[in-house]
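One protein chain is absent from this view; the other protein chains keep their places.
So, chain A:
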Amino acid sequence: MRVSKRATSAIALSAAAALVASGCSSGGDGETAASADGSIVVHGVQPENPLVPSNTTETGGGKIVDWLWTGLVEYPNDGGAPRNALAESINTTDSKVFTIKIKAGTKFHDGTEVKAKNFVDAWNWAAYSPNGAQNGTFFADIAGFDQTYTSDPDGADGPKKAPTPTAEKMSGLKVIDDQTFEVTLAAPTAVFPTKLGYSAFMPLPDVFFTKKAEEFGRNPIGNGPVKFVSWDDNALIKLTRFDDYNLRDKMKVKDVDVKLYQDDNAAYADLLANNLDFMEVVPTSALAGDKWKTDLGDRGRSTVTPSTAFIAFPIYDKRFQNPKLRRAVSLSINRQEISDKIFFGTRKPADSWANPLTPGAKPGNCTACKFDPATAKTLLAEAGGFSGEMVFYYNADSAHKDWMDAVAQQVKTNLNINARAEGVPTFAVFRQNVNAYKMTGPYRAAWQQDYPDVENWVNPLFVTNGSSNDGLYSNPEVDTLAKQASAAPSLEASHEAFAKAVEKVDQDVPSIPVYFYGQQSGHSEKIKKLELNNVGEIDITSVEL
């Protein structure tokens, strides 16, 4: 998952609707000519790490990685089911052994051909734990991963070190010929092909393996529609069209400059003055009173993004172990009011467990997401009330104070619980407490999917030992159902089974969906047409001037 480093933490993410720009259709003929050697400047932030796909977990670098690389599958801009990109075909009979055939004759930016071994080598590199790739665990589905990836027996803080892995390569990967490779999973996983569009699964050119990963990442070579030109730290990343690109559409403009800002307001001023061509998320200060609409007019656009804000319960704390109490808290929150009063309607009240834009998600399946203070009071009484103070925690380095305060106030008013919200200074300290299971009250959480499928909204969050199940929620029934769903022979069957698992989750209310994220972006007058991709980023191949 990628983390947005923006101050608003308005996570700009997955699988969304593509919109064709409405504004500025004044141009007539000459348009294609303007596009052909035109250039655009888009908003960016300094990537956290050198640009190696399997080591990029934040949006600053992730966006550029997405442009520089094209994977086996890609996620359509409209958020629909993934389709083959570099893959010619992905075949399986049992969701366990996949034969992947890639298109012949596609090239990396250094002119070498993309072959099956470029995938196998790249995946093996990322899954070999001493390489320290942040996305290493994405390969856990593949047979032999447990031999290449070892964990620290007493956690990262403990004195012991992780043992050196016994194998350097995963046994489940086999190159068959230049265009074909076979992937054997440890257990059947219907959603595996969907995952292949995530940046961790990108191919790496041969030259990557001859130098240090950091060095490669400062001068990355991908296989996507744009190639890397230069990187002036904290100032500018220059990209240019890759003329040999033969997957999907070529870029219509020639050069893309990613201007790296530290301050959203500076970028917004540039956008207003047409000095910046695209800004993904306008600053929170511009949302108040719909200022951005007045400022930008038809250059602004509002989209929904499939990410959800939650309030999670520390279920390891005895006081929060009664599902009735958790449901009571959830029912006492007036989500519509928070959406209207605090977010000016830019974020929609949540009414389902998985974001409704995700393939396989069922809209409206969160029965605990209604506003029903009367039932809430009854449930609280049945749960035996709540004694002491209920503190809602959030990280104070992002714009969360207002809505968390509102939540606490509503709980206080509607349930007569002594509730208040408290900010933890930084996200790092906040996450440190969450990771150590030391939270003493409900806390803010947000989830953005790694790949568009309902599986990504259940397994990591609600299954015992899920990678982001930080509240230690555990229900054997959910585990069994989710396991069956993951191993289903087809995606349809998998989605049906996940729906059943979610029904169980809905009864337990391990966390509270509060709102669905929205995204307000803006572009300059010179852009005639643009689409946003499934993660709300600009689709640079669609831009016309």
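Quick notes
Please note the rule applied: a contact is a pair of C-beta atoms (placed from the backbone, for glycine too) under 8 Å apart; a residue touches a chain by one contact, two chains touch by 3 or more; residues count from 1.
In this section, contacts and distances are computed from a predicted model.
Entry comment: the absent subunit's protein name, as recorded by UniProt, is "ABC transporter permease", drawn from "ClpA/ClpB-like protein", "ABC transporter permease", "protein-glutamate O-methyltransferase" or "Calcium:proton antiporter". For the options A:Phe228, A:Phe242, A:Tyr261 or A:Phe313, the residue in contact with the chain missing from this view is A:Tyr261.
For the options A:Pro82, A:Gly136 or A:Pro283, the residue in contact with the chain missing from this view is A:Gly136. Interface note for the absent chain: among A:Leu272, A:Ala383, A:Ala396 or A:Leu472, the touching residue is A:Leu272.
Screening A:Phe145, A:Tyr198, A:Phe343 or A:Trp447 against the full complex identifies A:Trp447 as the residue touching the chain left out. Summarising the interface, chain A meets the missing chain with residues 1-3, 47-50, 57-58, 129-134, 136-137, 149-152, 155-156, 161-162, 214, 232-236, 259-263, 265-267, 269-270, 272-273, 275, 397, 425-432, 435, 445-447, 460, 467-468, 470.
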